[in-house]
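The complex is shown incomplete by one protein chain, all other protein chains being positioned as in the whole.
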């Protein structure tokens, strides 16, 4: 590992990735499969815990099955109530549970940097074997750090609203950060509220069916640009989670270009955790009310060997 | 609600339940489906967060699928890796996922107090409809409070070891508490380490198959007695979680008697959360090392409407 | 029961159903849940078996998973290979198996005649309890009878092709029957080949995704008209199976009218089995080659109590 989170290189100092963007491979050693989560040191966790000032608690996982139908051909969970002794004991079981269909973390095994090459050089076979990058590597550590809420929902509303393909720029994020009165510190998680999920909850079944289809999905999200890639890296955050469908603005460009897919850059080149469909509304209300946008964020992903995604099982504490 | 956690009645002041034991029904109002979790107030959460002194972090969920075969006819999860774009994008899906087969919280819908009557009078139909007691009622609040580790594994070893039906008494718990140098405060979670799960990990497949069968399951756990029921109530804890199979000593008496089933009393009459098969080994090692047995415990159960159990998705922070 | 299949009433003699069409309720007694399958008597089966002249055999179930993505929001099966002893013993398991997603029989529990009333007066509660109309009632009898192939694919091609919403008329069916040189006899199964499934197999992924969506599904099928309802009843067939999506032409009329849904009439009022997405291509080739369009059809639906649909598990023998 490098000699301290304060010494992380700036975007412009990262080596160029062939085909564009820049790569952070090797920053935590050649075998690393944890990525920027390495920045969550005990000191970071300890300091973040001090943000719990009132004891207010905000679960950030949306109800399982809330996003119905799921986007991108994922499925809805089937839940079976098992009455072991009628009227006396209930158990339950789940089938058809797709982590990517609801609030989720995407691990470093989700999207490759290049064909057959995942973050830090992990191969498809290593992913399949659960040897590197899969979410259990995070789960065995746990995630407890500082979270910063950036509420850009007003900017989204001004430009068409959460049902449209609105690109949130680096300037938008920085404006929200400034308004929140916070500075990023290495190891933070950025929580970006676009307003999508609360808007989604008000849509008709018909409209939700329509937007669930890949070719008609339109949702606000991070701009696919070099300035965004630069902003996110330089913030030295370990993860970016949002209340929208795919974190980045949807749909993407036909011509992907070097910055056409933030997933490829953030997951594949940076080793950054991506969170999608998180429920940030109540937290945002509270932040507006008390003017504090930094929280203690805890998250315990599922510990299943070789798994790709997981509900964040996240709490924001203030 | 009552006028403060400090004013909770003592066991001897609770009304008698027909057929033995005592009942806490109504303590938080006639419609309550949360139970003792009501004791986790913002102040409680805030104070507990102050226990994070070093930033050490201990995920308490054992690896999904570690308990193999599962106890009591539950199933093993089947995980499907979905390669959306070969060599470039992985998703995943789960089937046959039984919350009760691994580390879990049992909600107040798991075991009834009396036939057809669950905690606080919830009916079977209300459980089936997810209207009361199901785990989503906890999930929407989140759980963040003080946890107290009581390590009774030495007492268990002296009396036959973690593969035997060793009853842990109230005196054992209190001795561990005393050794830990802590006092219970209303709203705590009690974490009882018997040594079962680490012992289990060393057993042969053959032995694990044998013990998974209901009639040959033998495991240490809480004594089924009035003194235990009294001790747990008077501690005013919101949950008791353990590293053993069914929290209480297994098997139970043939003649259940009023205290033959702690599940019935703790879940059905008290409204107390029961945790089973939690991984407490690393935490215990750390507590022995630094002499501090109180932790900040965060847990975000799944938010699925009408569900019975959930992985705790728990972190212990020190 | 009536006193013989030869004595079945004609369409014009059936009582009027409120709101249009005609009803065969009660024809086989007030408690019947088998419907027209009652016409398959031992004599019928025996005579049909004599159609096996060459020993040619045609499985009529398309490969599970061939229809991908499935129509109408059904799911694709997930198949798990279980290697019990590595390199020596394989087992397997299926999840997410939707009978209606592939070749299928729809039982008399699939579609109601009127809200809350299924064929012959079965209630929603009786369906839910598996007491009447569900597919196990057919499975316990088995299905072995004469099948008649009617190949209308040329007519469909002339009118736009199998990718279009082409209505196959009663006259088309009768023309095909005439060309085949057969007469219907009570208890036959009608096999209607539109050419859809072979056309489907040639479509691009993109095109299949598009057509899988309810609002853009267009497929040939039986005309929704009184003449069709009359033709099918008067043929006294026990089932009508086709290689198209929903048997009847898709989409339907906006104004349903009395004949707007053949499913309601055939299943709900007649007690007739509907088959969809059957693979009829090889059989059709053979019929064209030898000029014989009548076959011995055997089908063993799944025997699961209270189930709605099933793969036909059908063989056509000549």
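Letters A, B and C mark the chains as written, and numbering starts fresh at 1 in each.
The rule is short, and it goes like this: a residue touches a chain if its C-beta (ideal position, glycine included) is under 8 Å from a C-beta of that chain, and two chains touch if they have at least 3 such contacts.
Quick caveat: nothing in here was measured; it's all calculated off a predicted structure.
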Identified contact with the non-displayed chain, of C:69, C:161, C:201 or C:306: C:306
Among C:20, C:59 or C:201, residue touching the chain not depicted: C:59
Residue in contact with the excluded chain [from C:18, C:31 or C:116]: C:116
Option from B:75, B:161, B:201 or B:257 whose C-beta touches the chain left out: B:75
For chain A, residues in touch with the removed chain: 78, 80, 93, 95-96
For chain C, residues in touch with the removed chain: 41-47, 49-50, 52-59, 61-65, 74-75, 77, 79, 81, 87-100, 109-112, 115-116, 124, 127-128, 136, 139-142, 144, 296, 298-300, 302-309, 311, 313-315, 317
Residue ranges of chain B at the interface with the undisplayed chain: 69, 73, 75, 95-96, 209, 213-214
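Simple rule for what comes next: only the chains that are shown with their structure count from here on.
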Centre distance in Å when chain A and chain B are each reduced to the mean of their C-alpha atoms: 30
Euclidean distance of C-alpha centroids - chain A vs chain C, Å: 47
Junction residues of chain C, two or more chains touched: 95-96
